[in-house]
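All protein chains of the complex are present and in place, except for one that has been dropped.
Chain IDs A and B follow the sequence of writing; residue 1 opens each chain.
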Amino acid sequence: MKKKLYHLLKICGEGLKRFFRPIGSFIGKLWRHPKGRIGLIIVGLLILTAIFAPLIAPYDPYDVTERASKGLSPSWNHLLGTTITTGQDIFSMLIYGTRVSLIVGLVTGISIAFLGAIMGILAGYVGGLADTFIMRTVDIMLVIPTLPLTIVLTNLFGKSYFMIIFIFVLFGWTGLARVIRSLVLVLKNANYVKAAELAGASRWHIMIKHILPGVSHLLIMNTALTCAGIMIAEAGLSFLGLGDPTAISWGKMLADAQSGGALLFGHWWWIIAPGIGIFLSVFSFMRIGLVMEEILNPRMKQSSNIYKIFKTLNNNYLEEVFESMDESVILGDFAEKEEEIA
Amino acid sequence: MNESELMLKLRNLKVIFPSGQGIIKAVEGINLDIEKGKCVALVGESGCGKSVTSLAIMRLLNSPPAIVKVDELKLDQEELKDYSDGKMQELRGRTLSMIFQDAMTALNPVMTIGKQIDEIYIRHNHLSKKEARAETIRALDLVGVPEAKSRANSFPHQLSGGLRQRVLIAMAFACMPKLIIADEPTTALDVTIQAQVLNVLSDMQKKHQVSLLLITHDLSVVANMADTIYVMYSGKIVEKADKRDLFLSPHHPYTEGLLGSVPKLSDTQHHFVQIPDSVPHPMFKPTGCYFHPRCRYKTKKCEERMPPLVKIDENCEVRCWHPLHIKGGGSQ
Partner (left out) sequence: MQKSYLIKRILYAIFIFFVVMVLNFFIPRIGVDDPAERYYPPQGNMTDVEYDIIKQVTREQYGFDVSNLQQFLNYAKGLFQGDLGTSFRPGNPKVSDLIAERLPWTLVLSVTNLLISLFIGLMIGTIAAWRRGRWQDTLLLNMSTISTALPAFFLALILSFYFGFELELFPAYTNPNMVSGFDWSWEAVKVVMYNAALPIISMSIGGIIGYGQGTRNAVIAVTNEDFILTARAKGLSRNQVIFKHTLRNAMLPIVTSLGMSISGLIGGAVIIEQIFNWNGMGTLFLEANNTNDYPLMMGIMLFMSAFAIVANLVTELCYSLLDPRVTVGEKR
């Protein structure tokens, strides 16, 4: 029994190694891609901002006692002014809002990746009852309206970001599982998997060692895109007041701005600031996801790049290329001519 | 050779594909002659420019991505190279048609096969839908599709691989064109089905005296059908010969290698002669003779200079510094 467990752990370890190796090379490829680099830089800056928020923010964003400085316009003291209702420093709130957005986005994205990969691989590789059960569940999840259910569940269990993440994961894995399943169905028939099966490898062994590495690229790409989607959804829920009421998030800032009269008094910076926060975080993750997609399917990019290349082509150069192919056909007896050429 | 006997006269065809990393030279100036009513085969490994050649003759290469340059492209003495798009569309399917490799992807999955053949008659013979269908059924009958009338209403995925390929053949012969280009017509099929389909193709070609350009990587496919064989390597013709000569005494080491890969029943002692490695990437071709890195007979000269295509006798040309089976020709 102990031996078996040890063996299983060893397989898992190797599988994970195979799974994480492409991530490293992927980040390298991303960095070399100009658009991918922009995404990585923004994500890096956002993470730094989230970690060092207390150092960067000039004021305490939770401080609602500054009654004297309510509704200030942007100035050097308050870069983005202060809120009309409570006099909080908007710039500091913007900095702190990074935390909620990133944590919810990353935690949900990674959890969805795990759950979606497990479900997709089970459905695709094990098949049979597991497949039927998982795919039926996916179909049911698809027809339940997500936002209303989220509202009901927060009503049942109280408002918190934990709840929001839980619901996002509960509903988010379905799409990923479908994609992974169809890829696994292809991989299942690949020769190396067949070979491993014939060699007597166990199902677990094959799933962890052969199938999982095969889907890892798709998984990473989807995780980046999921994170982006989740950040938008989180902003929406916070806007509706379904997030943790004490935390500062960009969605909630927008809601405060709307209810606090930013529209009425023309304080556009109060709306634009959290909007830029949402935009930057979603944009950077999406950029990374799209660049990964481009790296995975290079054909798609080439086909649209070709027009740019054609515009820069030099006719003289092309003529040279064509001429370089030319030659004279030599007629007559071979042996004779060969000497001539030599 | 008299030009009026030629169905296709192709002179100095060059095709390049500019890309972000450099220029891909797909076809580097090839000449091709097809006599009327004859079958000519173009043989070579995948990636040596065969399919590009066929699409260039059909003038189906889009620019971008391709740039095509050709001195002469004459179909039955008609110069096609400056034809307008509209004029080419009139020609394609009627006097010049093509059979593609994989019938599964070459047929529109959401259209019945009958409709897909009808289109040709409606387009070129200006028939009504009903008349076209009657013609379609006749064409399907000709290529041996059983119960053609009901099969015409099926979708491609409902047919077997062999039947699908026959549908493609029926399509190509629909208007009894002067020249048909068959690009690997049997590669996607099982061996037994391959033979059936090849028989159909060969019968149709002989019966209707159509010229055929057969493109394949498989010399055994060529053995029964072709009259003349062109061997292509990395965008250049390396050998041209009559079928008999080529099979009996190949001059180019590459041809020898290709022949060595064909199993022979009589040969029980020797193993296959194989060609090591694969075709060079079209962007990074070696210096000198393109084949030298894989050649058993290579010398220093091969590494330095590209050999010219040399005429050995009436119907035979070879591009090699040390051709085989030739008096005074070096290696043998």
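Convention: contacts are C-beta pairs under 8 Å (C-beta built on N, C-alpha and C of every residue); 3 or more make two chains touch, one makes a residue touch a chain.
Predicted model, so just to flag it, every value in this text is computed and none were measured.
Shown chains touched by the hidden one, complex as a whole: A, B.
Set against the missing chain, the residues B:Arg94, B:Lys285, B:Lys301 or B:His325 yield one that touches it, B:Arg94.
When the missing chain is restored to the complex, the residue among A:Ile27, A:Ala201, A:Leu240 or A:Ile295 that touches it is A:Leu240. Only one of the listed residues, A:Leu5, A:Leu129, A:Leu156 or A:Leu198, touches the absent chain: A:Leu156.
For subunit B, the residues in touch with the chain missing from this view are 55, 58, 60, 85-86, 89-94, 97-98, 100, 102, 105-111, 119-120, 123-124, 155, 157-158, 168, 171.
Those residues of subunit A that touch the chain absent from the view are 139-140, 142-145, 147-149, 151-152, 155-157, 228, 232, 235-236, 239-240, 254, 257-258, 262-264, 266, 268, 271-272, 275, 278-279, 282-283, 286-287, 290, 303-308.
Basically, only the chains that are shown with their structure count from here on.
Subunit A and subunit B have Cα centroids separated by 46 Å. Of all residues in subunit A, only 302-303, 305-307, 309-310, 313, 318, 321-322, 325-332, 334-335, 337-338, 341-342 touch subunit B in the complex they form.
Per the touch definition, subunit B reaches subunit A in the complex via residues 12, 14, 16, 18-20, 23, 25, 28-29, 31, 64-65, 67, 69, 301, 306, 308-312, 317, 321, 323, 326-329.
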